[in-house]
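Rather than the whole complex, this shows some of its chains in their spots.
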Amino acid sequence: MVDLSVDLGFLKLKNPVLAASGTFGYGLEFKPFYDLELLGGFVVKGLYLKPREGNRPPRLVETPSGLINSIGLQGIGVEAFCREVLPQLAGLKTAVMVNVCGEEEDEYARVAEYLGRHQGIAALELNISCPNVREGGRCPAQSPESTYRTVKKVKQATSLPLITKLSPNVTDITAVARAAEEAGTEAVSLINTLLAMAIDLETRKPKLGNVMGGLSGPAIKPIALRMVFQVARAVKVPVIGMGGIFSAADALEFMMAGAAAVQVGTANFVDPDACLKIIRGLQDWAENHGIERISEVTGSLQL
Amino acid sequence: MVIDRQARLVAVESWDDYFLFTLESPQIACQARPGQFLMIRVSETSQPLLRRPISLHQAQGPHVQIFFQVAGEGTRLLSMKKTGQQLDILGPLGNGFTIRPELRGNEVFCVGGGRGIAPLYYLARELRASGARPIIFYGGRSGTDLPLKDRLRADGFEVLISTDDGSIGSPGFVTSLVEAELKKRRPAYLYACGPVPMMEKLAEICRLENLKAEFSLESMMGCGFGACWGCVKKIRRNDQEKYLKVCQDGPVFSLEEVVWQESEHG
């Protein structure tokens, strides 16, 4: 029997497979498909202090082996979440994480502070990397300085463990990862989506109501894997890898490149059972390869 | 409650680029209601990536039917499936049309444009079973866009037909046919599914005539079960305009709820 558990230091996971924010609703949407306790954990959709309308539709475009979204973090806000959703997730034996958003640094801290006063949250994921909510697709994770400042502020506002989610739309992702580490983040997760666009030839308009959006799915996997590899060699905190993971083989590539755990995003849309199948696939692979603890795979790439 | 399973394709009928599939799925068949839909996997590779939303066209015994038109790569791949193959489907999804007890004994208009007829046949049968008297309006660009007309009539429905090119039925848009018919009789309710301009025009007519109505909307869908917030449309509910999920809060909305947005026509 393979030991699938992984220890992030600040958090023990029963297995390294987490559902990614924005692709797993508030968790409840997946209850019809399987027992959520089978997951290593999941990250709920990004939350601001207040409810948020999100961007104007159309919000999705399919591209070769990829998906561009410009949801714009529509959501019920952190208060309604704690009042209406959190109680429904209470007692679940899996790591429930919340993706924390903010218009500016202060709001991130206030959302984190608010969540810190509630039970049942295993960790916060700091979403400083969404390309869909600021002018021109910009975000705090595009500079080490604003990353450092935001992480620092949030750390002061809560004692919940913090996972900082990084943006791939940067020249040097390791510099941003190091800034987050210096500011005290417990882990980093990457990658968020790549800023992208598509045009409708007949109307001559952007296919997305918000003009640009974020690219996810198998198309971006090779870029995500490269960034996880680079960041894992640059920081000491655990790295949670994601970007186009659709199979156990994909997850194993990320772990070999240095990820302690992985997140599964777009795959949840195509196959609501995706996380479950990946967990089973990891189990099978480890058994066939005589591996006792899946955590041994992390960073086992041979150069 | 959503089900994710393999359904065997037991029969295929086709007319040009329209296809009628019969699938074996007792679980879905016994839960389904008109206006609900399936999310169907069309490819085994990552291209195209997403499932495709297709309405339920019929549910009977252990079988459900879908009726679709080839619109692009995804529906083309779907159309190439062969009898005996397993289809990977999710469903039944969304809220269907409401079938109101008070419609019993009353005439009801069901207006379908092109492939929009798909959910209306199912609806018309359920309406009839509930004691209402559905009249089906079926419009298309040309005669070849109305492959189901004989079948609907053979099933005993009153079917009024229009084609934009006048090749069969009354010439012009189906909305003009509805307007003409409204001069003769007044239905208790109107249900519609079809292209946005058709439904927008119908909404205008309904407001003028003070008719109650429900519309089934289409939208690009990421998941089909409420997880992605990708399919939203502006909806007026409790005096507020909000982006609601077509997959979960719809795809059927009432006349007063739908906010027709210029920008989304194209």
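In order of appearance the chains are A and B, and numbering begins at 1 in each one.
Heads up, the rule we're going with is that a contact is a pair of C-beta atoms (placed from the backbone, for glycine too) under 8 Å apart; a residue touches a chain by one contact, two chains touch by 3 or more.
Here the structure is a predicted model, which is why all the values come from computation and not from measurement.
Novice: As a check: each chain kind appears once in place, so what is the overall formula of the complex using those labels?
Specialist: For the whole structure file, chain stoichiometry equals A x2, B x2.
Everything that follows uses one rule, which is that only the chains that are shown with their structure count from here on.
Novice: Rounded to a whole Å, what is the gap between the Cα centroids of chain A and chain B?
Specialist: About 36 Å separates the centre of chain A from that of chain B.
Novice: Touching chain B in the complex: which residues of chain A?
Specialist: So the residues of chain A touching chain B come out as 22-25, 29-30, 32-33, 45, 53-54, 56-62, 64-67, 69, 71, 74-75, 200, 202-203, 205, 209, 217-219, 246, 266, 268-273.
Novice: In the complex of these two chains, what residues of chain B are touching chain A?
Specialist: 1-4, 41, 46-51, 90, 219-223, 225-233, 242-243, 263-264, 266
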